[in-house]
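Note that one protein chain of the assembly has been removed; the remaining protein chains are unaltered in position.
Right after this comes subunit A.
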Amino acid sequence: MIHFVLLISRQGKVRLTKWYSPYSQKERTKVIRELGGVILNRGPKLCNFVDWRGFKVVYKRYASLYFCMCIDQDDNELEVLEIIHHFVEILDRYFGSVCELDLIFNFHKAYYILDELLLAGELQESSKKTVARLIAAQDSLVETAKEQASSISNIIAQATK
């Protein structure tokens, strides 16, 4: 299974973290510091796998972002590379040629997409179209709710309740 997903920028800034195994806040920072050091220092034409504390970390760089996933020793590295690519393609489709800024400002949306894709550390949905459809459906649910909420009259009604 996938233990966690990290997105780290080339400067070492964390853009997204998702933990499927229990890690305390302290461990999380430590993991990120350690792996950031290892992965960012690797040259461009090397293999995409790093042995790390008995696990394997598969990473791939897209533009200025490193997508990293940590898996068990006997998991399939190439499969995980495909999952990463899959995720990137879905992001790309959703944001329309995605860039780092999209992920910075819509950090929660990136999470929602990841949640559609992976569940409990396993791939859930291998079809890009389906993910896009599901996300769109949920977005519309959110939008309608938001419209209701943000109308001034609603706010006043609530406040003067």
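In this section, a contact is a pair of C-beta atoms (placed from the backbone, for glycine too) under 8 Å apart; a residue touches a chain by one contact, two chains touch by 3 or more; residues count from 1.
In the analysis below, contacts and distances are computed from a predicted model.
**Q** So which of "AP-3 complex subunit delta", "Small ribosomal subunit protein mS31", "Radical S-adenosyl methionine domain-containing protein" or "Glycerol-3-phosphate acyltransferase 3-like" is the UniProt name of the chain that got left out?
**A** Spelling it out: the chain absent from the display is recorded in UniProt as "AP-3 complex subunit delta".
**Q** List every residue of subunit A that touches the chain not included in the displayed model.
**A** These residues touch the chain not displayed: 1, 13-17, 20, 22, 24-25, 28-29, 43, 45-51, 72, 74, 76-79, 81-82, 104-105, 107-108, 111-112, 115, 119-120, 122-127, 134, 137-138, 141-142, 145-146, 148-150, 155-156, 158-161.
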